[in-house]
Every structure is written in C-alpha cells, then in structure tokens.
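What you see is the complex with one protein chain gone and the rest in place.
Up next, chain A:
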Amino acid sequence: MAGFFFLFVKRSFSNPSRFLLFPKIPISCSSTSSLVSSSQTLARSPIGSGFNNVVGGGIGGFPRVSVPRRFSSHLAAVRDLKTADGLTVDAIAAKDWPILGESESDWRSHAAAIAQSIQLIKKRMQWRKLIVRLDQMSAVLNKPDLWDDPVSAGRISREHGELLSKMKEVNGYEQELLEHIDLIKLAREENDEELEWESMKALVNMRRTAKEKELEALLSGDNDSCSCFIEVQAGAGGTESMDWAAMVMNMYKSWAQHRGFVVTIVEEMPGEIAGIKRATIKVDGDYAFGYAKAEVGVHRLVRISPFDSGKRRHTSFAAVAVIPILGDGSTRYQIKESDLRIERFRASGAGGQHVNTTESAVRIVHIPTGICATCQNERSQHSNKASAMAVLQSRLDQLEMARQAQLNAEHTQSLTDISWGNQIRTYVLHPYRMVKDLRTNYEVSDPDSVLGGDLDGFILNFLSYLLDKDEASV
C-alpha cells in the first residue's frame, strides 16, 4: 500500500518483553476528522505531543489536524473502519472463519470471535437507532436558539455527550481489533515473531473482555444503571398465593444480595396466616433496574399446597413490578407539597403519650393522581415518611415516563397495570420439577436454586432475547 510506513522502537525496560510501539498505519477512512482516537496508542506515543493541532492520535497514533468542533455525525463516517487491506469488522464476521478455542494461536479465529461480539454488542445497543438519535441531537445542538431554553439545552448536550462516548468506546474497540490484525500481518511480512506474539496475546485478551462487553451492552437502556424498587403482590387465592408472593420476594432478596446490591424492605403487608399480600423492597446498586426489569410480570407456581390438608395441587400467582429510582438530577415529576396528604397508617386511639408503639407507618397520598405510598419498616416516623416519599416520587416518575413516551412502557408498568394474564414464568414443584420462562423458553430443572435467588440465567436470557430479536438494528 502506498504511503505505508512503520515505526518500531525497541527498548530494554525493566521488563524486557515489553516494548514500545508507535505504529502508524493509515487505515482508509472516508472522513478526515475521525472521532475515534485510540487513547491507548495515543498515550504511548510521544510524537503526539510534538504537534500543536493534534486532536487525537487517529489510527495508530497518526496525528490529525484539528478541525473546528461542530456537532455533526462524524460517526457516520467512522462506521466503515478498515484494515490496511480493506477488511471491515462486518467483512471479517462474514468470512465465517472457524472459531477455535482461546488457546489456539490462530489470529483468524480470534478475530472472527471478536468481530462476532462486536456485531452482537452493536445489535444490543441498537446501533442504527443510536446513529439516528445522535444525528437528531446534533441537529438540535447546532440550532442557534438552542440556549434559549438552558434546561433542555443542558439535558440534550449531556445526553449527546453520553451517547457519543458510548459509541466511541465501541468504535475504539473495533479499531483495536483492526489494528492488531494489521500488526500481525505486518509482523509476518517482517518476520517479527515477538510482535506477532504480542498482538496475538492482545487479541486473546480482547476475546475475553468481549464477553463482558456483550453483557454490558444488554444494559444500555436509559435507566438501566439506576437502583430500583421491586414490588410483589399476591394474586387471588388467599394464603396459598400470599405464601407464594413471600417466596418470590425472598427469591429477589437473595438474588439482589448475591449480586452485591443493598436490599431494604420498604413496605410489607403480611398475610393473615402466612406470606405477604404485598411488599416493596428497595434494591440499591449499579444496574439494579437494568437486571430487575426482566422480572416484570406474573409468576405462576404449581405445587402440592402445604396449606391444603387434602394435599391437592394448587396454582398460585404473584405479580412483580419494577420501578427505576431516577437520580436526583433527572427526577421528572415535580411534587407540590400542597398536593400531598400525609396520614399515620393504622393509628388508632388517643395517640401521643397514651400510646407506646414502635409502629410509625406513614401513608402519603398524592391527591391529584390518587397515587399513594406507604412505608412502615423504618424505625422512626420521620424515616418512614422519607422512604414513602421516595417511593411516591418513583411511582410518579414512572407515570410521567409512561405518559411522555411509550419507549419504556413495557418495563415500567406499575402493579396495577400488570394484567394477571401476562404470565412470564412458571415454577412447577409437582409432579415434576422445573422453572420455565414463557417468553424465552429458557428452563431450569432445579426450582430450589431459582427460588434461592439464582436468577441470572433467566434475566440474561431474557435481556438478550429482548434485544437480539430485533434483527433490523445493525
């Protein structure tokens, strides 16, 4: 290829197997101002600092002249990243190179595996929609009257920045793959075994991280990174269903604890004999909502009832709702103090000094919408009120989100919206033992482990099913 040059500096460091690379491999790219910068390569390159107008290392640390920064869809240009000999990620995937084990030293196998992952990641992120959205946002940001509404301008520019960095990360990853392919080819031409080995090792590492990135890409929804509330409500059928609702709630508590989330019980209405009529827990931690949203719907149990002296088979239902807890910055619904009615829950008698009780439950009713929230599990009324307010805020946010757009509707249904026909999973304890997700057909033959909180298989399967079925997105 014309104009192809290569700079290779070998130095002896404390670790002799490490050496510095300043490869400059021009990769055909239809735009002069790529948004992609391989920060790794840039960081290693002392050359970059010698140029004044450098905006990024470009491919392989190739310095680029800066252009005035404008919000436009540079990304569109970047999509067809290529290797020196014109291979794109899609082309690599299309070659159907056999994918062998990680231990095999075959760069084609590694490249094929990584390319597949990249395709999957893009599909899960709904890459095409992202590009359209990025273009739309860029158009808005380029409007001269943008800052007339500083709040919305701030929001859009923040969103734009977040989206851009998300996409740049994937592009950077794509580019890393192509770079290493180039390097391997080059090393072979030059008979440089050490270089070839280094790049091969890098490909193997990429292959390993690709699996994590695939999972991360499952959680790229708007509120996925939020903490959340999980609510469980017993279906018809009295004690039988209330017991089942308690089992479901315990399943989520253990699941969340195993995942390292912090679980707090917000509200719990116990059944008269056993179980719960309804309960709400707060699940605190990164991506709690992203995972838990997969559980929204009705869970069905088939078993020999421990409450039936006739030992008959019973079917019970429990409904699950999951509500994201939006961060302070993005709270959507403004609650007016005057719209609230705050009541002592289950108070009776004279109160005050007459009564000693540790019960200080509070119910807050939002009068205009009739939505209310209760908290009784905190140890002071003040804290119960604060918790109930947080639940109310999230419920109102959820309502507002559903009103504003249908985009999240399927995940933000409240308990009252969930129809009892919307069964998502069946747990059979008798006459055989199995848990089966009715949406994905994923099944497990050990209900005890599932009820003990081992839900990740179900959740990840559903999330990938949800995103991967959308064939049109890449």
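Following the convention adopted for this analysis, contacts are C-beta pairs under 8 Å (C-beta built on N, C-alpha and C of every residue); 3 or more make two chains touch, one makes a residue touch a chain; residues count from 1.
Everything below uses one rule, namely that contacts and distances are computed from a predicted model.
J.: Name the absent chain by its UniProt protein name; which of "Methyltransferase small domain-containing protein", "Eukaryotic translation initiation factor 3 subunit I", "Alpha-1,3-glucosyltransferase" or "Vps16 C-terminal domain-containing protein" is it?
T.: "Methyltransferase small domain-containing protein"
J.: Specify the residue from the set A:M125, A:C226 or A:V362 that touches the hidden chain.
T.: A:V362
J.: Which residue, A:N142, A:T209 or A:S380, contacts the hidden chain when the whole complex is considered?
T.: A:S380
J.: Of the residues A:K143, A:R158 or A:H258, I need the one that contacts the missing chain.
T.: Reading the full complex, the residue touching the unseen chain is A:H258.
J.: In the complete complex, which positions of chain A touch the hidden chain?
T.: These residues of chain A touch the chain that is not shown: 254, 257-258, 270, 342-344, 347-360, 362, 377-383, 453.
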